[in-house]
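Every protein chain of the complex appears in place save one, which is left out.
Just so it is clear, A, B, C and D label the chains in written order, and each chain counts residues from 1 on its own.
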Amino acid sequence: MRNNYNIGAPPGTVKFTGEQKVEHTVVHTLSYNKDEMTVAKSENSDETVFVDHPGKVDWYDVRGLHDEELVNVIGTKFGIHQLIREDIVDPYQRSKFEVFDNGIFFLCKSMRFDQTERTLELEQVSFYFTDEYLISFQEDETDLFHRVRDRIVKGYGKIRQKQGDYLAFALLDTLVDDHFLLLELINEGVESLEEQLLIGNTLRIKEVSHGLRRTVHQLRKEIISFRDGLSMFKKSESEMISDDTRIFLNDLFGQVMHQVDIIDNQRELLNGIQELYNSEMSNKMNQIMKVLTIITTVFVPLSFLAGLYGMNFKHIPELEYQNGYYILLVVMAIIVLSSLWFFKKNRWL
Amino acid sequence: MRNNYNIGAPPGTVKFTGEQKVEHTVVHTLSYNKDEMTVAKSENSDETVFVDHPGKVDWYDVRGLHDEELVNVIGTKFGIHQLIREDIVDPYQRSKFEVFDNGIFFLCKSMRFDQTERTLELEQVSFYFTDEYLISFQEDETDLFHRVRDRIVKGYGKIRQKQGDYLAFALLDTLVDDHFLLLELINEGVESLEEQLLIGNTLRIKEVSHGLRRTVHQLRKEIISFRDGLSMFKKSESEMISDDTRIFLNDLFGQVMHQVDIIDNQRELLNGIQELYNSEMSNKMNQIMKVLTIITTVFVPLSFLAGLYGMNFKHIPELEYQNGYYILLVVMAIIVLSSLWFFKKNRWL
Amino acid sequence: MRNNYNIGAPPGTVKFTGEQKVEHTVVHTLSYNKDEMTVAKSENSDETVFVDHPGKVDWYDVRGLHDEELVNVIGTKFGIHQLIREDIVDPYQRSKFEVFDNGIFFLCKSMRFDQTERTLELEQVSFYFTDEYLISFQEDETDLFHRVRDRIVKGYGKIRQKQGDYLAFALLDTLVDDHFLLLELINEGVESLEEQLLIGNTLRIKEVSHGLRRTVHQLRKEIISFRDGLSMFKKSESEMISDDTRIFLNDLFGQVMHQVDIIDNQRELLNGIQELYNSEMSNKMNQIMKVLTIITTVFVPLSFLAGLYGMNFKHIPELEYQNGYYILLVVMAIIVLSSLWFFKKNRWL
Amino acid sequence: MRNNYNIGAPPGTVKFTGEQKVEHTVVHTLSYNKDEMTVAKSENSDETVFVDHPGKVDWYDVRGLHDEELVNVIGTKFGIHQLIREDIVDPYQRSKFEVFDNGIFFLCKSMRFDQTERTLELEQVSFYFTDEYLISFQEDETDLFHRVRDRIVKGYGKIRQKQGDYLAFALLDTLVDDHFLLLELINEGVESLEEQLLIGNTLRIKEVSHGLRRTVHQLRKEIISFRDGLSMFKKSESEMISDDTRIFLNDLFGQVMHQVDIIDNQRELLNGIQELYNSEMSNKMNQIMKVLTIITTVFVPLSFLAGLYGMNFKHIPELEYQNGYYILLVVMAIIVLSSLWFFKKNRWL
Partner (left out) sequence: MRNNYNIGAPPGTVKFTGEQKVEHTVVHTLSYNKDEMTVAKSENSDETVFVDHPGKVDWYDVRGLHDEELVNVIGTKFGIHQLIREDIVDPYQRSKFEVFDNGIFFLCKSMRFDQTERTLELEQVSFYFTDEYLISFQEDETDLFHRVRDRIVKGYGKIRQKQGDYLAFALLDTLVDDHFLLLELINEGVESLEEQLLIGNTLRIKEVSHGLRRTVHQLRKEIISFRDGLSMFKKSESEMISDDTRIFLNDLFGQVMHQVDIIDNQRELLNGIQELYNSEMSNKMNQIMKVLTIITTVFVPLSFLAGLYGMNFKHIPELEYQNGYYILLVVMAIIVLSSLWFFKKNRWL
């Protein structure tokens, strides 16, 4: 997955270590204030794309991280620390929040559940912002934030009246909403698994349950990491974050806490399902063994008796009796009945 | 369960995401002070319902959350923050406590155990209050707080002499009392399960135990979340909460702590039952295997001997002996007895 | 167990929720200082029993909690907060420590192990004290504190020279000593269980082990709760507790910490025993299966051969051989020997 | 083990509760400074043994704790608090550190692994010291601290130039070194166990593993308790502890932390071994069951066929065929081969 490690290079070396997902890096620019809004898109980006529109919030949405040079160009223009530039192009990071004098950096993952492959797909997303602008970086060209973009373009909500810090919040809010959708999908999986198990359909439970556990575990790791980053964000004392935005961040943090609760719950449910499955299996085993034992216990003594009177000894007195055969049949019936009584007594039947 | 997510809408959008449980939102108003008390009920509510009675505590009990407009009307009248309004109508929340300049918000769950379905039913309850009024929101129209209402109407206890903060406490106290009833029900379930198991009745234990674990786990999650909210409540430094109420809150907090203890205990008990059940199952298996093995070990050699002398070889000297059959019977008896001695020695009998 | 819940009543309602264990509430009074000591006992108690002896420490030992009125009388006389009175008569509480201006409240459990029923019996004990007096409340009439009473009556130790806070410590010290006796009993149970298991006697291990786990778990919960209460006691800054008593409390706290260590150890031992038991069971199973398999593997092929030559085909050449029978016996011996060699190789014998 | 509990006696009663390991309490005295050193030994000790040598550090090494009177004599001479005297003669304590105005108290365990019994042997050791003297108490007469004694007598290292606090450190250092030897012994046990298991020798693994777990668990408890005491020691602000000694204590603390790491590692290894053992057992079971099933599956149908043609019906046409027997043999061979093919397909062979 990881193309190569940034190993041996001095710290702060801007080197893309991921898998290239787009051909050209595309930059979407959206500048807005309460009254106006302009949109732009550029495929061959250089410094000139990143124009400052005074009195407006500028959102530069960079899609595709392989163009290390472009990241350096942006970094130089906006004064982004060397280590942050390195982080932006290394898509295997823990969620991170850092405050600098000239900007705030937030890095996290966008998550999507691939239904057919039943795997969690991660895309690294990072923001560098002040109250005046926000640069977002993402790996792929799918528009993760189209809902926010819509709200800005159509002027829904209060976003047009707010600054870059609120924009950052709005983008994070979108990602948190996505988590909820993910959790819902997983929930469905867990519930269908439980249902299957309770109606006794154990086929493929093993693989599905293993897959779900994996996903839940991975998701938990990512959400915890997200929560840690967000916690630092909301507690940060930077002046670039307005009090109003802080209230929204607090609310968002509460939602993420709730998500951690939900996912811990799902983990417990999966554990319960695993145990139920194990019980089911050992139950089935017991059932099978019972049948085996009952059959054996009933027929083995009978077969012995049949064998006994199938012997060719010259002198076996019973064989000479006129009713020998009938007497034996009665004896056998008694054996069968007493065996069945024994099984009944031990609750095997 | 969840009708739809409030996704894509700007944060603070008041949108009901639950399942509509009542046809019309009903508002019960109860205004009281030491001397007087008035009651009102309104089905088609608008702003005029929420009259302020100076010198009295006003309790507006709103039942039904689907009427988003009404929530906005209330919000505007009492100056409730946009995000809180959103929380009120989204019944999938973690317990929450927040202090604003003009009011205090507390959100939690009311829990009821559905005996027939053996599931935990949750109803979201939230309060917005100052010392002068309290607005309670609940999903369904069942009166969750009839005990408090009774005390106010009949003038029991000190509630008529106290302010809105004490009313909030009294309502929470009712919910905590309900938890105790729930825990008692679960306790009965656990004890009956254990009894069943100890008398060896393993039928349906698996399903019942799985159901109880689920419930206990869910309940624990909710009570922990409740405790976290209550902890913030009791530690809050808002001037709207009187010192006297704080003492009651401390006591209530102690009770919730006790409930967490009880439920952790129940969890341990259920784990113990699970282990006992597993032992029981493997014990039974051993028992079954023993029977199978004893039967096989005793009869298979005998059958072999019978088969041996059932062969049709021209010359088998033993068959010619006058007492061959009797000798063989003695040999067989010896085999049976020595097998039984072996089983005895190995404590299989 | 719990008679009824104090539900619906306003908080602070003094209502006995336990099981009445004595017919009449009895109050034993013991007043002492360095030089003098008086003893009294009253069955039909009212306010007049609680006389203050200036210059002496008064210990009012109230046995039996069902007399709610008496508790109210005491409460009024000594100015005990309404919520504390409620706690005193509700014997299903977590350990609790609270400081008021006019007294200190401590609530905990006295524990006794019922050897025949193998259950832990709890009795709630609470103290309300200042440096001048101490009121102890217990459910039953057995004298839990006869050792302290003896020391006061006979003038052993320093207790006669100390105040009410030291008396409180001395009573708690007695309860902690009782814990040690309990732990010793449990320890004996655990060790005897382990011994039984190691000599291979698995009979009744399951039930005994389950019972011990339950007890250990319950005991742990109570001791942890006791420790929490004691921790608040020793850290409390109330002036009613002398520096000297604090040293003794610290020492007591160390002992309770040690008890938690011991009980955690016992829990681990029981887990170890459980695992040993499981190994033992699966070992036995393997043993049984081995015997079954060996018998089957040895005799089934032989029986087949015997059956083969028991067939009635017109033409089976082997049957005509003069030594056919002896040859077959040799072949059978070879089969047996090679089976045994196979078992030997696989370490089954 | 524990002779009797100190129960019922007032707190601070000096009563030996252990097992008497020496006949007479012996006191070894060692007084030293940079230049001089004197040694003494006394069997019938009274106050006169505890002479103060001004300008020297006096180390009184008391071996044997049953002489309660002597402990009181020492306590009175050096002003040791009543509760500390009680601790010294009660060898069932958690590690403890306490600072008084006139001295410092440290209590811990010396541990030895009894190779033949495979048990951990504990001996309680306690120190009471100032910068001018140190009294050490131990249960048995083996010289636990001969390495320190040697260094003082022979003048190795800096110990002769230091005060009582450094002596205390040096004694603790000896105990910590002993822990390392213990851990090494346990490590050998664990590694040999793992080796045995990997070469498939499961004999006695169960008992040895259970014993090791017990020891590891007990050792962990003791080292954690030791660490807690040492932590308080190193953080103590008493002026009797010099800055120089503090550096050594910090280093010692680091070593104990490392020991906790090691022992946690061993615990994990033992868990891993347990799991490996369980897998091994269930593997063996599978192996055994496979053999049983293969034998049964191959021979039971053949036996049936043989039985079929052993019947005595008047008219069974197959029996009349000239080649009936050979045809049957071929059919049987086909059955065997197809069974084997089935086993092959299912990877049972």
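Everything that follows uses one rule, which is that a residue touches a chain if its C-beta (ideal position, glycine included) is under 8 Å from a C-beta of that chain, and two chains touch if they have at least 3 such contacts.
From a predicted model like this one, the values you see are computed outputs, not experimental measurements.
Enquirer: Thinking of the whole complex, not just what is shown, which of D:76, D:279, D:322 or D:338 touches the missing chain?
Expert: Looking across D:76, D:279, D:322 or D:338, the contact with the absent chain belongs to D:279.
Enquirer: So which of D:23, D:46, D:69 or D:268 would be touching the chain we can't see?
Expert: For the chain that is not drawn, the touching residue is D:268.
Enquirer: Consider the whole complex, including the chain that is not shown, and state which of D:61, D:131, D:173 or D:222 touches that chain.
Expert: Of these options, the touching residue for the absent chain is D:173.
Enquirer: Across the whole complex, list the residues on chain D that are touched by the chain not included here.
Expert: 147, 150-151, 156-159, 169-170, 173, 177, 180-181, 184, 198, 247-248, 251-252, 254, 257-258, 261, 264-265, 268-269, 272, 275-276, 279-280, 282-283, 285-286, 289-290, 292-293, 296-297, 300-301, 303-304, 307-308, 310-317, 346, 348
Enquirer: Take the complete complex as the reference. Which residues in chain A touch the chain that isn't displayed?
Expert: 2, 5, 7-13, 81, 83, 87, 93-94, 96, 206-207, 210, 213-214, 217-218, 221, 225, 274, 277-278, 281-282, 284-285, 287-289, 291-292, 295-296, 299-300, 302-303, 306-307, 309-312, 316, 318-325, 328
Here is the rule we use: only the chains that are shown with their structure count from here on.
Enquirer: Centroid of chain B to centroid of chain D, CA atoms only: how many Å?
Expert: Going by mean C-alpha positions, chain B sits 42 Å from chain D.
Enquirer: Send over the residues of chain B in touch with two or more other chains.
Expert: 282, 285, 289, 292, 296, 300, 303, 307, 310-312, 316
Enquirer: Specify the contact topology among the chains shown, as one of line, ring, star, complete or other.
Expert: Graph shape here is a line: each chain touches the next, no loop.
Enquirer: Output every touching chain pair, sorted by label.
Expert: A-B, B-C, C-D
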